[in-house]
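These notes are about the structure you will find just below.
The complex appears here minus one protein chain, its other protein chains still in place.
We just call them A and B in the order they show up, numbering each chain from 1.
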Amino acid sequence: MNGLQIFLSQALEYWPQIVAGLGNTLLLAAVATVSGLLGGIGVFYLTLSSNRLCRRLTEAYISFFIGTPLIVLLFLMYYGLPQWGVQMSPLTVSVIGFTLNVSAYNARYLMTAYRSLDPDELQAARAQGFSDWQVFRLVTLPQVLRLSIPALSNQAILNVKDSSVAFLIQYTEFFAQMQDLAVRSFRFFEAYLVAGLVYVLLVSVVVLAARWLERHYVLPGARRKY
Amino acid sequence: MDFPQIIELLGKGVGYTIGVTVACSVTGMVIGVAIAMLHRLDWKPLNRVLGAFVYVFRALPVLVLLFIVFFGLPNLGLRVPPVVSMMLSLGVIAGAYLSEVFRGALDSIDPNEIMAAEAMGLSRLQILLFIEMPQMLRFSVPGMVNEFTTVLKYSPFAYTVGIPDVMKEAMALSAATLRGVEIYLAVGLIYFAIYKLLVTFIWALEKRYRVPGLTEH
Partner (left out) sequence: MLLTVRNLVMAYDGRTVLDGVNFDLEEGELKIVMGPSGCGKSTLLRCLNRLATPTGGQILFQGEDILRPDTDVRALRQRIGFVFQNFALYRHLTALENVTLALRRLRRLPVAEANARARHELSRMDMLAHQDKYPAQLSGGQKQRVAIARALAMDPAVLYFDEPTSALDPLMAREVVNMLHQLRRDKVSILCVTHDLYLARAAGARVLFLDQGKILAEDEPERLFDSHADPRIRAFFRQELEQQRPEPLPI
């Protein structure tokens, strides 16, 4: 099949860019996962604040970023802000956008897990004389993180898949490179199909890692309400 | 041009956004229910195929699948119209996720009730329709809310295949007026509003059909 031969020869020629693109995909996914996790923990901490206004604002933040598409946020920063003189690279925009978005989701997962904690354990920690921050760090956080491993690792998978959205704001990640390959070789179907398979592969790696995590860090005797 | 005008101009695309969301959600429901029902047949080889199908479509990014269908299939001689492309990508993926939700819901049904129905003489189809489906749907409400709102949040991809939804209007407007920040802010608010309406609507439906004691609230 001549078409396939063209595709393969183009793919071979374009190989280094594709690999670079893959690196960029993994970079964005990894950064988004880490910053989204840290951000999520921070936002979750704010939802426990004794200050009512703080709690309200935080919950509004979570609600808003869960209810709006990530792509809108990215477009706002990448296509909108330059009109105000603020230019940011696609990677920067993506990292900021993903962090804001993913933090909201992760905070929500941690909040759900928090509801299945035993309030007496937190009281016992306070009774022992630990400060609020120590109770959070030594009792609350270790437990909610472990309870949320399924949800958090699912989010990591979403981050890998959603990294393809960054293609729409000209981030030269893997899908963008496959798009280039498709255009050059006119073999759109093969290019996108291969792209799809690669994503399935990447996701599978994360799934395996998540299962390992779950086995090793499951909370002994945990009540999984969700 | 002030903010309310921006909203009004973007409003032209809202119909398409909602249309795409509904179309993909319906597709997702049909596929999700179909897979869950086929799974009930307990046919090992089929279950393995279904399992693979669900796994693959939960691992594929929406954008990639959309491009495979809309830009790729023509290479094989198949021209798929834009909305159908959305249904075959976003809709199928939603179906894969929903099938998992429904599977879990079906497993929560008390098997004794099914045995009682069989003992009464109801046919397999009747049991499916009158016992399993009603309970499955009620148990699946949180999962469905989650999935339908996700479909809404991926619907902006419709612009890449030429559907004039809110996103497309926004891009045109932004290029013309150079007021991108306000425009995309308005877009965000519009999607958030639709999101809230969608969630409220589904939970209102749930309340209408709620059975006391069946789903814990």
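Here is the rule we go by: contacts are C-beta pairs under 8 Å (C-beta built on N, C-alpha and C of every residue); 3 or more make two chains touch, one makes a residue touch a chain.
Since the model is a prediction, treat every value here as computed from it, not as a measurement.
Student: Checking the contacts here: which visible chains does the omitted one touch?
Tutor: A
Student: In the complete assembly, which of A:V19, A:L38, A:V86 or A:A124 touches the absent chain?
Tutor: Only one of A:V19, A:L38, A:V86 or A:A124 touches the chain omitted from view, namely A:A124.
Student: With respect to the chain omitted from the figure, which of A:V86, A:L138, A:V183 or A:L208 is a touching residue?
Tutor: With A:V86, A:L138, A:V183 or A:L208 as choices, the missing chain is touched by A:L138.
Student: Since one chain has been left out of the picture, which residues of chain A touch it in the full complex?
Tutor: 118, 120-121, 123-131, 134, 138-139, 142-143, 146, 219-222
In the analysis below, only the chains that are shown with their structure count from here on.
Student: Any idea how many Å lie between the Cα centroids of chain A and chain B?
Tutor: A distance of 21 Å separates the two centres.
Student: Enumerate the contact residues on chain B facing chain A in the complex.
Tutor: Touching chain A: residues 56, 58-65, 67-68, 71-76, 149, 152-157, 160, 167, 170-171, 174, 178-185, 187-188, 191-192, 195-196 of chain B.
Student: List the residues on chain A that touch chain B in their complex, please.
Tutor: Per the stated touch rule, the residues are 3, 64, 67-73, 75-76, 79-84, 157, 161-162, 164-165, 167-168, 175, 179, 182, 186-193, 195-196, 199-200, 203-204.
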